[in-house]
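The complex appears here minus one protein chain, its other protein chains still in place.
As written, the chains take the letters A and B, and residue 1 is the first residue of each chain.
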Amino acid sequence: MRYAFRRFLHSVFLLFGVSVLTFLFTTLAPGNYFDEMRLNPQIAPETVTALRAQYELDCPLPVRYLRWVASVARGEMGFSFAYNSPVAPLLWVRARNTLLLSLTATFFAWCIALPLGIWSAERLGRTPDHVVTSATAVLLVIPDLALALGLLLLAVRSGWFPPGGMVSVGFASLPWPRKLLDIAVHMALPVTALVLSAIPLLIRHVRAAVAEVLETGFMRAAQGQGIPRRRLLYRYALPAAANPLISLFGFSLGALLSGSLLVEVVMSWPGLGPLLLEAILARDLYVVIGGVLLSTLFLVGGNFVADLLLYWADPRIRTE
Amino acid sequence: MQPLVQIEHLAKRYRARSQSSRKEVVALDDVSFAIVSGSTFALVGASGSGKSTLAFCLACLERPTSGKIWFDARDVTALSEKQLRRVRPEIQLVFQDPALSLNPRMMAEEIIAEPLAVQRRFEPRERRERALLLLERVGLLREMARRCPAEFSGGQRQRLAISRALVLEPKLLIFDEALSALDCSVQAQIANLLLDLQSAFGLTYLFITHDLAMAAHMAREVAVMERGRIVEQGLTKNVLRRPEHPATQLLLAAAPRFARPRTGAGL
Partner (left out) sequence: MASQRKLVYWIALLGALHGVVVCAGFFSPYDPEEQVRTRPYVPPMRIHFVDARGSIHLRPFVYDIRPREGAFDEYEEDTGRTLHLQFFVRGAPYRLLGILPGRLHLFGAGDARVYLFGGDGYGRDLLSRILAGGQISLLAGLLAAGLALCFGLSIGATAGYFGGLTDDVLMRGAELFLALPWLYLLFALRAFLPLAVSPLEAFLLVIAVIGTVGWARPARLVRGVVLSAKERDFVRAARGFGASGAYLLRKHILPQTASVVLTQAAILVPQYVLAEVTLSFLGLGVPEPVPSWGNLLANLQQYSVLASYWWMYLPAAAMVPFFLGYLGLASALQERADAPKIGA
């Protein structure tokens, strides 16, 4: 339990550090939402000054940061200038969609990578392995942007998939099974883009980790005992390879979150990505901070879960 | 006569930094002994008894937690880093594995000449000449001067390491398990080389080993260490004839016996 507590503290420290870091970035801003407003001749300077005072932007930085921390503790996350509404509700809706996308992609990516990696490791050096290795090399070489755009191009020209968005027009009137199907159809392309960009690295690492375990003495001993292959793989080899694989899982979460930012924008999926981009272009300070922090929360949370899994899976950590 | 080296109540503790615990490890605990100039002193013990820590402290590569080290009537534990730089040439260390103690990317003559360059002695041409001379003195050939360590055998590499230790004309040479990684026959050759060099240059040796028979061959005096303390000490012939401490007895039982050449400084 001490281990879990320490990892938790570590995560909290990370989040605080990141929040300070992002807040510090704001001091770099030579311009902000209100300076751009000031340039607009239709808005009187007094209005701008009044608005600034209302949002308390003239307070010194540490004070602003503390106030922001206090508001986060209350569950609010500042105020969006562009949408003229509190940030938190804006973020939660979008975050839900991003999570839906990322988690589905993570699930499918691991469902494909794990068996393929193991299968490849079993046949190390032989033709099936070479096929898998070449295929992953090809995928690795295609940059994420090219992949996402390429899939979109395919969708548009073939007409099989909707070219973006999360739901069709008239979604609200559909019965709920059709609603699910509608979302699934819209998710197909973004999830495919994310999965295709993630699996090459995953397969490589799974293959390497499992191959290493299969080489060891204890595996050969177990083989010698006549244990059936499937049991060998899943009850002996996999747990032994769990350590690097669980760390890989934590890492893959981060990569998929980053990747989803781009895919969401390209495929118009209403997640955190497009919101963040809009906020940046509009200089909407608190939305950007909130968005970055939320995504960091997901990442740190995912890694924390991975740490806990590691603790559960690896008895050596418990005895330290 | 004043001994060359006098170690008084040396102690070294450090904290092991692992993920969870902060245990304190006692590497050396109240170690005292003296080495007479021109002689060989052997330090014997099993792995983890603190021998290497002592070697590093004596070579001024690590600072002891407490105690004093007197070298040539100077207290080296009290010197600053800058002052130490002037003392360093007089105490040189030969490590166990020459594959690790020689930079694999340097040529033999560069390796031997490097100490001279660092201490800024002589012109490059003279440095090279001295390096070549030493190369021959330890039994290697001039033609090997431009080879890299990977192209030498284990025994040859250790000769190279020894020649590097000699280039600054030190008074004290510390051998930290320097023969342990070599084959038996090569061990004997190098041991004889060391004895030869000792009488030629008037060197003082601290010979660290876990092999009691090797200590017997090389050294006049021996100290046995166990878990950071000296448990038995005295003239080699006495300690071997009548070992009192169980650690010594264990080491004696483990030592392979080999014929001792007449030129040995031991028994």
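Note that in this section contacts are C-beta pairs under 8 Å (C-beta built on N, C-alpha and C of every residue); 3 or more make two chains touch, one makes a residue touch a chain.
Please read all numbers here as calculations on a predicted model, not as lab measurements.
Touch with the chain that is not drawn comes from one residue among A:S80, A:T106, A:T192 or A:T296, which is A:T296. Here one chain is not drawn; of B:V31, B:L102, B:L182 or B:L195, the residue touching it is B:L102.
The chain omitted from view is touched by exactly one of B:A59, B:A191, B:L206 or B:A255, namely B:A59. When the whole complex is considered, the residue among B:P3, B:G67 or B:P149 that touches the unshown chain is B:P149. Of the residues in chain B, those that touch the hidden partner chain are 56, 59-61, 85-86, 88-89, 91-93, 95-97, 99-105, 114-115, 118-119, 149-150, 161, 164, 168.
Think of the hidden chain as still there; on chain A it touches residues 14, 17-18, 21-22, 25-26, 28-31, 137, 140-146, 149-150, 152-153, 156-157, 163, 254-255, 257-259, 261-262, 265-266, 276-277, 279-281, 283, 288-289, 291-292, 295-296, 299-300, 303.
Note that in this section only the chains that are shown with their structure count from here on.
A straight line joining the Cα centres of chain A and chain B is 56 Å long.
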